[in-house]
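One protein chain omitted, others in place.
By written order: A and B. Residues from 1 in each chain.
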Amino acid sequence: MTELDATTREALAELLLAVADDEFVIGFWDSEWTGIAPMLEEDVATSSIAQDEIGHARALYELLAEVTDDDADRIAYGRDPEAYRHAALLNHRRGDWAFSVARRYLYETADAVRLEALARSSHERLAQLTGKMRREETYHLLHAEAWLRRLADGPADVRERLADAIRRLWADAQQLFAPLDGEGVLVTAGILPQPMATLHAAWTARVRAAVEPIAGKLPDAAPSADGRTTRTDDFRWLHGEFTMVAGGVEAATW
Amino acid sequence: MSTTERIWEVFRQEDEGDPMVHAGNVNAPDEELAMHYAREFYGRRGESHRLWIVPRDAVTELDDPDLLKPPFDRSHKKPGGYIIKHKLEAAKQRAAGEAGE
Partner (left out) sequence: MNDADTIQPMNGRPPYEAGDAEAFFTHVGSGGKVEADDWMPDEYRAAVLKFVEMHANSELMGVLPERDWIMRAPTLRRKLALTSKIQDEVGHAQLLYRVAEDLGKPRTAMLQDLLDGKTKFHNVFHYPTRSWADVGIIAWLVDAAAIVSQQALRDSSYAPYARTMKKICWEESVHIMHGRDVVLTMMNGTAAQRGMVQEALDRWWGPLMQMHGPPTDPAKDKDLHWGIKAKNNEQLRQEFLSIYVPRIRELGLRIPDPALRHDETTGRWIYTEPDWAELKSVVTGHGPASQSRLQFRRDSYADTQWVRDALLGPADAAGA
C-alpha cells in the first residue's frame, strides 16, 4: 500500500468508518429478527444477511485499523454513541416486518451504488474488499426485492404498511450519501471515484421508480451535512446493549 | 396444506462432477423464495456446489418391490454374478503344469 499523506489518510478513515458503521448497525438491527421472523425459513435467510453485514463491517474495521494503527474490536465497540458515523436511516429500531423490509430495500439499493463505485477505487485494498462485498450483496438485493414485491403485491392493508414505512424512512435514507469530511481529497485521489452527491443522484433515480408506485410521490430530499452525526434514543439503547459485557469487566479478552 | 404454500425438495451437489443428492425440503410460497431458502438450508456455509429445487408434487415415487426387487435370478446382470476365482486358479495351475513338462 503506497503511503498516504495525513490529510488523505484522515479522509479515508472517515469513508471507511461511515461504510463500516452502516454495515455494523444494520447488521445489529436485523440480527434481532433471529428466532422471531415471520417464518422459520425466512428467519434463517434474514439472519444470514445480518451476519454478512457484520462480516463486512469486521473487514472494513480491520482495514481502518491498519490505516489508523488501531484495533478493529476497539473501533467497533469502544466509542461513545456520538462517535459513530452510520447514516440516520440506521438510527431506528427494527420496527415491524414492513419497516425492516422497507429499510433493507432502501439500504441495499444504496449500498449497491456505493459499492459499485468503490470497487473502482484507486486504493487497491479497498477495491478488492468492496469487490468481494458486492458478490455477497447480490443475494441481499435479490432478497430485499423479493420481499418488497411480495408486500407491495399483497392485500391493501399490507401494501399500506409498506408504503407508510417507505414514507417514514425516505428522508433518513438520503443520509446514506451524506457528504463526508475530506471527501474532495478522496475524489481527487480516485479513492472515492465519484462524490457522494453524484452517487446519491444515481441512487435516487433508480429507487424512486421502484418505491413511488407503492408509496406515492416522495418529497425532494437531499443528504444533509449532519446526516451521519445525529443520534437517537433507539441507537443509544443499542449502544448500551453491545457495550454491556465488555464494559462490565476491566481489560478482559472475550 | 394451504394452496399458497408448497414443499420443495432440495438436491445438492457437493463438488463439481458429483451426483445430485437429496438433502431435505423447505416450505415456501413460491419458487423464488424456495430457491432462497434452499440456499440458506443447504448452502449458507458454502458447502454446496449446486442445488436443484423441485416441487414435491413433481416427484414421482416408485417403491414397489415387485418392480425393484423381483425374485428371479438376475446375477448375470451384475459383475458379482460372475465367480471366476476357482476356475482361474484351476486354469493357471494346469497352464503352469503344461509349461513345466
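Going forward, a contact is a pair of C-beta atoms (placed from the backbone, for glycine too) under 8 Å apart; a residue touches a chain by one contact, two chains touch by 3 or more.
These numbers come from a predicted model, not from an experiment.
Novice: Can you tell me which of A:87, A:144, A:169 or A:238 touches the chain that was removed from the display?
Specialist: Within the whole complex, the residue contacting the unshown chain is A:238.
Novice: If the hidden chain were put back, which residues of chain B would touch it?
Specialist: Missing-chain contacts on chain B: residues 1-5, 7, 24-27, 29, 40-41, 61, 63, 65, 68-75, 78-81, 83-85.
Novice: For review purposes, identify every residue of chain A that touches the missing chain, sorted by number.
Specialist: Missing-chain contacts on chain A: residues 28, 31-32, 34-41, 43-44, 47-48, 50-51, 54-55, 57-58, 61, 72-73, 76-77, 96-97, 150-151, 154-155, 157-158, 161, 238, 241-242, 244-246, 249-254.
Going forward, only the chains that are shown with their structure count from here on.
Novice: I'd like to verify one number: the distance from the centre of chain A to the centre of chain B, where each centre is the average of its C-alpha atoms, in whole angstrom.
Specialist: For chain A versus chain B, the centre distance works out to 45 Å.
Novice: Spell out the part of chain B that touches chain A in their complex, as residue ranges.
Specialist: It is residues 26-28, 32-33, 36-37, 39-41, 44 of chain B that touch chain A.
Novice: Enumerate the contact residues on chain A facing chain B in the complex.
Specialist: Answer in residue numbers: 39-42, 44-45, 48, 139, 142-143, 146.
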